[in-house]
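Here it is, the structure in full.
Missing here: one protein chain of the complex. Every other protein chain is in place.
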Amino acid sequence: MNGDSPISIRNLSVLYGDHLALKDVSLDIPAKRITSIIGPSGCGKTTLLKSLNRLLDTDDGVRVRGQVLLDGEDIYAPRTEVTRIRRKMGLLSQRPQVLPMSIYDNVAYGPRIHGLRSRKELNERVERYLRLAGLWDEVEGRLREPASLLSVGQQQRLCLARGLAVEPEIILGDEPTSALDPQSSQNVERRLLELKRDYTVIVVTHILRQARRIADHIAFLYLGELVEQGPAAEVFAAPKDPRTRAYLTGEIS
Amino acid sequence: MNALAANHLGRRKRTDLVFRVLAAASAVMVLLALLLILGTILWKSVPALSLSMLTRTPKGGFYLGREGGILNAIVGSVYLALGATALALLLSLPVVLYLNVYKGRTSKTAVWTRFFLDVLWGVPSIVIGAFGFVIMLALGLRASLLAGILTVALLEFPIMSRAIDEVMRLVPRELKDASASLGATRFETAVKVLVRQTAPGILTGVLLAMGRGIGDAASVLFTAGFTDRVPGSLADPAATLPLAIFFQLGTPFPEVQERAYASAAILTLIILVISLAARAMNRKVNRHVVK
Partner (left out) sequence: MRLLKDALARRAMAVIAALPGLLVLFIVIGLFLRSKAILGVEPLSRFLFSSAWSPMKGEFGLLPFIAGTMWVTLTALALAVPVSILTAIYLSEYAPRWARRAAQPVIDLLAGLPSVVYGAWGVILVVPFVGNVLAPLAGVYSSGYSILAGGIILAIMTFPTIIHVTLEVFASVPRALREASLSLGATKWETTRHVVLRKGAQGILAASVLGFSRALGETMAVLMVVGNVPSVPRSLFDPGYPLPALIANNYGEMMSIPRYDAALMMAALVLMLIVLAFNVLARGILIRVERKVR
């Protein structure tokens, strides 16, 4: 049933105290495509993204109803092991969040935590994923330097490499280019386009042009409601819902 | 391989649990320490606690376990704390207004002034007491209510200033500027807008400092003297509750030591009331100050 959709969201509602942040959202994420979640700010895009790897758990007073099926398994089921869920997804946040350690250790952090001890394998992994994130050539000689010395654009690619190093199936991006200059943004976008060959990518964005450039699939959220979803070409060419049309033409933002 | 991974995950989760329990246990321990202290003091004080302790001054043999109460110390402490708090407020308000009106929050002067307030806060009260003693000798005073007030004011000053400063920093720049643009000079802005806006916060700071002042013994040891009488003027020596407790505990008579616990319970109660009042005020600030 979920053959080509690693994540199925079923009737998901999220409450912050009394505030209903997500209303009954159902959505199938297509495998090895880029799905872009668009919508005005404050409409639940980040909440939806964080519900996928249970980062919402860290908020106080949050209640989640409904299901999120990851490879057919409900991640909100009581017996589900949350660290295993999170391991299947790499997260890129709005501003790059490098850990307070060296460039090498940032990438090796995940594998080490999950029990990889062999020096040789760690080296291999660090190199492989730094290459995949397009950062290897820039940092090859300075792996021992603190990651905080990198430029913001480099830091974001380092975060990408760090996420990839735990060998996830899915990449989550929460407006991953919003803190970057145009060139670094382009660089990150290009990486994401390459990565969709092997990974399922879900990106929250508030820049419509970015969604047009990279998305295969669109989900439009408005006031916590999933208004419309479908292949990007269709949604952009012929939106079915008047609210989507209004958003795409810039009448609501 | 899979079994190995599962084993590894199990160990990680156990470590997480161990530290969660350890951390929670530490927090509980801190809470228990407080409860244990309050409980012990209250429980020990019950046998000696009586109305006459509150309403009478020591009669001759009080420290031998005979007649009297600790009215002298209660009144002395209240006089001392009120005087010192008033004096400290007189010093604190200008400093804090200066920090928040004339200087932006990041100016160099402001950073240094706050730094020295913090340093001053860290000076041990016994050193403040010794310094108060030096001042007292320099001014030609004897150990008296006045000397005590001066010393305790010095102790309260940094505490009060920092507490009020924290509140005033919450007042948005625009509010200070809005008044200035109406033609008020900055001095008037300072006094009217800031003080009115933060009145409950100022009171919180005042109460906080007073709580510290009334409970401190080391600073008044040299300067306030000790007497069995209620002080009649600023030049008289004055007994204080913390010192009364200290002296009562120092006697070899069990009855008197019990009275020390009763005195400690009274002092704790006073502090409790003051700090509850400060908390209540603080809640008010959080509701009123425009953020």
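Descriptive notes on the structure:
Letters are used for the chains, namely A and B, taken in the order the chains are written, and counting of residues starts over at 1 for each.
Throughout what follows, a contact is a pair of C-beta atoms (placed from the backbone, for glycine too) under 8 Å apart; a residue touches a chain by one contact, two chains touch by 3 or more.
All figures in this text were calculated on a predicted structure; none of them were measured in a lab.
In the entire assembly, the chain absent from the figure touches the shown chains A, B.
Across A:Y109, A:W136 or A:F236, the single residue that touches the chain missing here is A:Y109. From the options A:S36, A:N53, A:Q229 or A:T244, the residue with contact to the chain not on display is A:N53. The chain omitted from view is touched by exactly one of B:L89, B:A217 or B:M281, namely B:A217. Only one of A:S93, A:T177 or A:Q229 touches the absent chain when the whole complex is considered: A:S93.
The chain not displayed touches chain B at residues 12-13, 15-16, 19-20, 22-27, 29-31, 33-34, 36-37, 40-41, 44, 91, 94-95, 97-99, 102-103, 109, 111-113, 115-120, 122-131, 133-135, 137-138, 154, 157-158, 161, 185-188, 211-212, 214-218, 221-222, 242-243, 245-246, 249, 260-261, 264, 267-268, 271-272, 275, 279.
Where chain A meets the missing chain, the touching residues are 53, 55, 58, 60-61, 83-84, 86-87, 89-91, 93-95, 97, 99-101, 109-110, 113-114, 159, 162-163, 166, 172.
To be clear about the criterion, only the chains that are shown with their structure count from here on.
Rounded to whole angstrom units, the spacing between the C-alpha centres of chain A and chain B is 50.
Taken together, the chain A residues at the contact with chain B in this complex read 81, 83-84, 113-115.
The touching residues of chain B, counted against chain A in their complex, run 4-5, 8-9, 12-13.
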